[in-house]
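The complex appears here without one of its protein chains, the remainder shown in place.
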Amino acid sequence: MLSLRRKTVNAVMLSLTGICTFLAVGTLLFILGYLFIHGGTSLTVNFFTKLPTPVGELGGGMANALLGSAKLLLLASCIGIPIGFLGGVYLAEFGGSSFSYIVRYATDLLNGVPSIVIGIFAYTLIVLPQGHFSTFSGGLALGVMMIPIAIRSSEDFLRAVPVSMREGAMALGASKAKTIFTVVIPAAKAGLITGIMLNIARVAGETAPLIFTAFGNRFWSPGWEQPTASLPVMIWLYATSPYADWKQQAWSAGFVLLMLVLMINVLARMILSKRGQVAR
Amino acid sequence: MAASSTTSFNARPSGRVSAFWRRLRSGDDIAYVITLTCALTILAIAALLVFELYTNSTLPRHKFGWSFLTTSVWDPVADQFGALPFIYGTVVTSALALLMGIPLGVGAAIFLAELAPAKASNGLTFLIELLAAVPSVIFGLLGIFVLVPMLISAEPVIRAVLGWTPLFSGPFYGVSMLSAGVVLAVMIIPFIISISREVILAVPTEQREGALALGATRWETTWNVVLPFAKKGIMGSIFLALARSLGETMAVTMVIGNDPSIHASLFAPGYSIAAIIANEFAEAPGDLYRGALIELGLVLFGLTIIINGLARILVLSTTKKGAS
Partner (left out) sequence: MTRRVFIVNAALVAALTVRAASAQQVLINAGGATFPYPMYSKWFDEYHKKFSNIAINYASIGSGGGIAQVTAGTVDFGASDGPMNDTQIKEFQDKRGSAILHFPTIMGADVPTYNIPGVTAQLNFTGEALAGIFLGKITKWDDPEITKANPGVKLPSNNIVVVHRSDGSGTTYIWVDYLCKVSKEWETKVGRGTSVKWPVGLGGKGNEGVSGSIQQTANSIGYVELIYAIQNKMTYGKVKNAAGEFVLASLAGVTAAAAGMKDMPEDFRVSITNAPGKGVYPISSFTWLLIPSKIADPAKKKAIKDFLAWMLGDGQKMTEALSYAQLPKAVVAKELKAIDKIQ
């Protein structure tokens, strides 16, 4: 027999959660819509194929920034995701007491460091000794930003796998390593992918660390040792300029950046889910 | 704890060497070493970062000492620097962001995990995660062009309801700590929703069914059974969100008003540590000035240590036994 009070509380609280979702989704749709209207509708092929042109010359694009961002993200992911993920595995599976506590604490601290400080850090560590700006230093700066996020989210999701699954595997004679890699990680797969996607998404939009490392480039940037353009830096540069044409391109770039992250997201989920669904 | 099957298979005297090889083959030690190394890189990076911050801020540290933390003056021309207004702004805006973001985020996560049909839930979450990819600078632009006018028109309402508190007094110009708090809240919500939803989904169905079988309502089940189970993960997402809001640079500096002074009212402009570093570092001439900005970075590090510590104590004191 459910009292009226309990029924009301139930209804009210559940509707509140619905409202929260509505607000969150509404904000997102608004932002996406705004970006689409201001940036997506005026997107041309030139954006993807041409180099930037000076003000007043229409038809310029951000082809070099697209490639630059791709290279930076690639390098950052190669550095940040493996280290972060394996670190998360350590904390979740092997972690004992004080040492893991300190590592977790340090992770949260690093997460809170402003991106510009990481940029300055990479600048003093790599750019100054090398004597020039480079894609490499930019990718490294972004990679360093990815590590703590990856550790945190990996650990959370690995921990969420019930102990019973681990115990089951060990009871069948699997070593700890085998348990982790064949049972726990697949079980946490959905969450782990979420974590990685959030990570890439976050880092794809970071501007400040790149200003003092990748610097910027109006031309193509071959290899890894030269400065390179990147989408977030171009957005920042163009959006804060006085020219309507450039501002337009900034919104387009913002829209394209979002679409790129969406694509990576979709692709990753498609590829990784082919290997079997995780039962919900 | 090597697999028992290998001892009968390798029928030779078990010396220390062969025991070693057995363990190595089972992979436990390798896995341990590799993952430990990765975990250690975090400590290495953190230590290196603190070292860099420390050595590059020697000039202002020697000049100002501890008074850096208590002075409110920021005068680049007279070479007088103090961190207090920035500490204040950072703490206030982050607190605001969490205050707004946690209920909204966790609420939405509950809805998406428990109530929404699976397809809708997946689709909506996917979209919400996209919010995390919106570059900070675009949040800033949307902040100036959309949020601030919205808040300006909403100001009379806010003032009518909350104007009696010192928190909502004084003139309002749009750019303010309130605006910065709202922008930060929007930026951290995707993290909270996305991660919380996943951990809620990971709670075994038996737990829910047990509670429901005992006659609990959906809400009671969620609040009393599911959430405590998911608490660690949700807390993790909140720490991530907190970290992001403490360090957020571009978006904040565009809507906070950039005024290095301390006001009680949220309507007033303020300044945060990350914002001033972003604003002034590229242009700062002179080693003392640059050093002062780097010292601010060090201060933020210290602030993060304290806030994280306090948050952890809070979590520990509210953890129920048997739920972790």
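The first chain written gets the first letter, and so on, giving A and B; residue counts start at 1 in each chain.
Keep this in mind: contacts are C-beta pairs under 8 Å (C-beta built on N, C-alpha and C of every residue); 3 or more make two chains touch, one makes a residue touch a chain.
Every value quoted in this text rests on a predicted model; they were computed, and no experiment measured them.
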item	value
Displayed partners of the chain not shown (whole complex)	A, B
Selected residue (touches chain absent from view) among A:S77, A:S175, A:N199 or A:N217	A:N217
Sole residue of B:W74, B:F239 or B:F301 that reaches the chain not shown, by the stated touch rule	B:W74
Contact residue for the chain not shown (choose from B:P60, B:P228 or B:G257)	B:G257
Which residue of A:L2, A:L29 or A:V55 touches the chain not shown here	A:V55
Residues in subunit B touching the chain absent from view	73-78, 80, 140, 144-145, 148-149, 152, 173-175, 253-254, 257-259, 269, 271, 275, 278-280, 282-286, 290
Residues of subunit A (touch criterion as defined above) contacting the omitted chain	52-57, 67, 71, 127-128, 131-133, 211-212, 215-220, 222-224, 226-227, 237, 239-244
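The working rule: only the chains that are shown with their structure count from here on.
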item	value
Subunit A-touching residues of subunit B, taken from the complex the two chains share	1-5, 26-28, 30-32, 34-43, 45-46, 48-49, 52-53, 56, 103-105, 107-108, 110-112, 114-116, 118, 124, 126-138, 141-142, 146, 186, 189-191, 193-195, 198-199, 201-202, 204, 215, 217-220, 223, 230, 232-233, 236-237, 239-240, 242-244, 246-250, 273-274, 277-278, 281-282, 294, 297, 300-301, 304-305, 308, 312
Subunit A to subunit B touching residues, read off their complex	2, 6-7, 9-10, 13-14, 16-21, 23-25, 27-29, 31-32, 34-35, 82-87, 89-91, 93-94, 100, 102-103, 105-118, 120-121, 124-125, 144, 147-149, 151-153, 155-157, 159-162, 173-178, 180-181, 188, 190-191, 194-195, 197-198, 201-202, 204-208, 211, 231-232, 235-236, 239, 254, 257-258, 261-262, 265, 280
